[in-house]
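Take a look at the structure set out below.
With one protein chain held back, the other chains of the complex are shown just where they sit.
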Amino acid sequence: MYELDFNILYNALPSIINGLRVTLLISLFSSFFAFIIGVLLAFLRNTEFSAARFAATAYVELVRNIPLLILLYLFYKGLSNIGINLPSIICGILALSLYTGAFISEVLRSGINSIAREQFEAARGLGLSRRQTFSLVIFPQAIRIILPPLGSQFINLIKNSSLVSFIAVTDLFYVIYKGAVDDFRIFEFFIAGAIIYMGLTGIVAVISNLLEYYLKIPGRTIKV
Amino acid sequence: MVKFMKNIFNLERVFKNENSSFSFLTLPLRFTKFTLLFILTFVVMIGLTSCKKEKTNQDLLSIVKQRGTIIAGVKFDSRPFGFIDADQKLKGFDIDLVREIAKRILGDENAVKFQQVTSSNRIFSLTTGSVDLVAATLTINSKRRQVIDFSSPYFIAGQAIMVPEKSAIKSVRNLNGKKVVVVLGSTSEKNIRELAPKATVEGFRTYTDAFSALRAGRADALTTDDTIITGFLIENPNFKILDERYTKEPYGLGFRKGVDTQSFQQAVNAVLEEIEADGTLDLLRKKWIHKYNNR
Partner (left out) sequence: MFWSDIFYNFDFLMKGLLITLELASVSIIGSLIIGVILGVFRYSRLFPLNIIATAFIELIRSIPLILFIVFVHFGLLPAILGSPASFFQSSCIALTIFTSAYVAEIIRGGLKSIEMGNIDAAKSLGLNYFQRLAYIILPLAITRMMPALVSQFISLIKDTSLASTIGLIELTRSGEIIYERTYHELEILLFIAFIYFIICYSLSFLSRNLESKSCYPIECRELTPIN
């Protein structure tokens, strides 16, 4: 085990690629749904209906304060107790998107709220409708504030997707763990897995940095 | 809309302000962090694996005698070999076997410390030295022999399949196209892929996880050693075990490979011979494995 033997990885390569495919699939679907849920929740938390606001706030606080593993087990094992057997991939995507959606809603909400209220009032004073103020004044400023934390939430989603391996989804971490256990070679498999995860998160980080760079308005700093 | 996008992304601004032939030079700077990481990982990993502490070559038997206890890795979830009963106590065949060994080597059957292992990490716990021996339904096979040493077999089980009582599955041939759960790290997983290549195999890390999946109806069958299945059947009567046994699984105690464990292995093997000869092992088998014919 102390002599690194990377030939083992060649034999396991098809299953590693398969696992990577499943991880990417789960991450993409979950991030899509998480974003939708995040936008919805952020919207609900800023409406004037106090019932909707309360419900959204309660949901976000509930989901943010429990571990993702418990949420995943609740969907997988807890619902089985009642008799609802969701397939494991659906469970994984559901839990991941609900969890990350709550965090994304917080990011969106804080980004929008950090735009100075004067901007909104000035835009309304100029006669822009609500939709126009939002799309022409608030949104361009907010998107530059929101983008870095949003990127980091997507990175967190990719890393959290490794938890679905406990639900018998053959994602990357499942394949790595199985390979390490079957051949008793922990260093090779886990180093390979770490490199692949670094690659995935690195790509998202690079995309986020590029977007940040191209969106930057020179000379403009963020004033609270 | 296009104008909106253009305004947002300021692409024209970017390329107007910078000399366009040099703007691409800024890209490598953004990737520097990325490439730095890759280089660093390799360096760190290779560095870590090359630093191995020289293991003390003191004899394991003398260490055990000095310490006064045997640290044994056992299962906490595999009835009847190692399980936690309703009164929160650890019981089982393997537990009693290890206590017997402790009684005969150290003189006190309570001079044992039990650590939980699962099918996935029982080999690791040996190779890393977390435990002195492993008594956890460990099947002796040649692949494992390359990594650890085994004692002489103390029990012979067979791989079998467990299905719900009303299931239509009668043998392993019916499993093609169905979902089977196994436990990662056990021999059953590899075997079932050969026996039923078209079945979907889902692996869990513990037996209870796997059995919960079967119980919830997420899978059609569970395959593992028949002794463990019989243990589940005691508490869950609405499942049944199929009659066929597909492999012979001799259980042995596991030891870490090395010259320092040889005397410990010899001592344990001697005890195993003793208790086989004077009938203690048979008593243990009758106590824990009822309704099962020893082969």
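All chains are identified by letter, namely A and B, in their written order; residue positions are counted from 1 within each chain.
The working rule: a contact is a pair of C-beta atoms (placed from the backbone, for glycine too) under 8 Å apart; a residue touches a chain by one contact, two chains touch by 3 or more.
Every value quoted in this text rests on a predicted model; they were computed, and no experiment measured them.
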* Structure fact -> Among A:37, A:112, A:146 or A:167, contact with the omitted chain is made only by A:112
* To do: Kindly state which of the options A:14, A:67 or A:87 is in contact with the chain not pictured.
  => A:67
* Structure fact -> In the full complex, chain A touches the hidden chain through residues 2, 45-46, 48, 61-62, 64-71, 73-74, 77-82, 112-115, 117, 120, 138, 155, 159-160, 162-163, 166, 173, 176-177, 180, 186-187, 190, 193-194, 197-198, 201-202, 205, 224
* In terms of residues, what is the contact footprint of the unshown chain on chain B? -> 33, 36-37, 40-41, 44, 48-49, 51-55, 76-77, 84, 86, 88, 116, 118, 121, 124-125, 127-131, 205-206, 208, 212, 215
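To be clear about the criterion, only the chains that are shown with their structure count from here on.
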* Where the centres are mean C-alpha positions, what is the separation of chain A from chain B, in Å? -> 32
* How about chain A: which of its residues touch chain B in the complex? -> 1-2, 4, 77, 80-81, 85, 88, 135, 140, 143, 166, 168, 174, 177-178, 181-182, 184, 186-187, 191, 194-195, 198, 202, 205-206, 209-210, 213-218
* To do: Show which residues of chain B lie in contact with chain A when the two form their complex.
  => 4, 7-11, 13-14, 17, 30-31, 34, 37-38, 41, 45-46, 49, 52, 120-121, 123-124, 127, 147, 181, 184-185, 190, 202-205, 209, 212-213, 216-218
